[in-house]
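Complex shown without one protein chain; remaining protein chains in place.
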Amino acid sequence: MSAIGVVAPRGTASGIPSGKLAIWWFLASETMTFGGLLGVFVLFRYAAGGWHEPAAHLHVWLAATNTLVLLTSSYTMVRAHAAETAEDRRATQRWLFVTMGLGLAFLAIKAVEYASEWRAGFTPRSSLFWGFYYGLTGLHAAHVLGGVIALVALGIALARGRAWGAVRQRVEYVGLYWHFVDIVWIFLFPLVYLS
Amino acid sequence: MAGPTHTTVWYWLLALLGAGLLATLAPIGRSLVIAALLGAAVAKAVLVARHYMHLKHEPVLIYAIIAAPLLLVVCLALALVPDLVWRH
Partner (left out) sequence: MSDVAAAAVHEPALGFWRGYVFSVDHKTIGKQYLAMAMVMALLGGATAYVMRWQLAWPDTAVPLAGWLPEQMAYQGIIDPAFYNQLVTMHGTIMIFFVAMPLLLGAFGNFLVPLMVGAPDMAFPRLNMLSFWTFFVASVVLLTSFVVPAGAASGGWTMYPPLSARASYTGVEWGINLWLIAVALEFASFLMGGINLVVTTINLRAPGLSFFRLPLMVWMELIAAILFLLSVGPLIAGVLMLFLDRVAGASFFVPQEGDPLLWQHLFWFFGHPEVYVLLLPGVGAVLEILPVFSRKPVFGYRPIVWSTIVAGVLSFVVWAHHMFISGIDPRLASPFSVTTILISVPFAIILFAMIATLWRGAISFATPMLWAIGFIATFLIGGLTGIYVGAAALDIYFHDTYFVVAHFHYALFPSVIFGGFAGLYFWYPKMFGRMLSERLGQLHFWLTFVTFNAVFLPMFALGFGGHMRRIADPTAYTFLQPLMPLHRAATWATIALLLSQLPFLVNFLVSLRRGPIAGANPWRAATLEWSAASPPPHGNFAVLPTVYRGPYEYSAPGAPDDVCPQDAPPSTREVRAS
């Protein structure tokens, strides 16, 4: 979108760049959403005695692999940020690309899980556990997808040779979002799959 | 450049993941497993937040922005205990 008519102010009276402040506020709101959903899940699960029977049908090892994938993607994401700080455009692009790939891998494994569970007849209708399972992992997967899209957009902006200065901060901001999505999974995995 | 530090953190994350998985297989009581899992999760989250999200370099305002919702979620969950847990 052309910049005609956009007066983009560069204030920073707090010392924190506006984009970073904005992302953290966004993450605060997301914390309330995921925190609310997870918290309610934990309470229901505890009250229901653990839901071990339905949970036995989960693919724990697929999900554990996904945890490995996501943790590694956080690592590659922060390497991308470090490359951006070091002004290494090519390295930034490479690390972003790997992160994107890992994000897609996460979604692919999740899709395999879903397909298998759906075919086995486990739908949100089956029981409250399954309702929460699909709701929690679905919401999380949607956020992973959003992150992948953001990474693609970032990669395109970098590849186009756009002014380095205009784009570089976004690496950090997308990174913050990505790490948050990872942290949600860090809690989601044990609470849903291992408890 | 913090390359090696990031990698070290990554190793720790994987180790914590492994520890959590092993805990589920260990012959210890249920509540101990849950405690171990949650402890590992919190540790992983703190590592990612501090070192990958660079929280350890950020000013107090950012901490406040993330602390408020965490506190509120705990408040909400506690208030729900009577109706969701004790009732059912």
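A few comments on the model shown:
Letters are used for the chains, namely A and B, taken in the order the chains are written, and counting of residues starts over at 1 for each.
Convention: a contact is a pair of C-beta atoms (placed from the backbone, for glycine too) under 8 Å apart; a residue touches a chain by one contact, two chains touch by 3 or more.
These numbers come from a predicted model, not from an experiment.
Among A:F26, A:Y46 or A:Y114, only A:F26 touches the chain left out of the display. Within chain B, the residues in touch with the undisplayed chain are 61, 68-69, 72, 75-76, 79-80, 82-84, 86-88.
Contact between chain A and the unshown chain involves residues 1, 4-9, 11-14, 16, 18, 21-22, 25-26, 28-37, 40, 44, 48, 123-125, 127-128, 130-132, 134-135, 139.
The rule we apply is simple: only the chains that are shown with their structure count from here on.
Inter-chain spacing, taken between the CA centroids of chain A and chain B, is 16 Å.
Residues of chain B touching chain A in their complex: 1-3, 6-7, 9-10, 13-14, 17, 20-21, 24, 30, 33-34, 37-38, 40-41, 44-45, 48-49, 51-53, 58-59, 61-62, 65-66, 68-70, 72-73, 76-77, 80-81, 84-85, 87-88.
Only residues 14-16, 20-21, 24-25, 27-29, 31-32, 35-36, 39-40, 42-44, 46-48, 50, 64, 67-68, 71-72, 74-75, 77-79, 82, 85-86, 175-176, 179-180, 182-183, 186-187, 189-191, 194-195 of chain A touch chain B when the two sit together in their complex.
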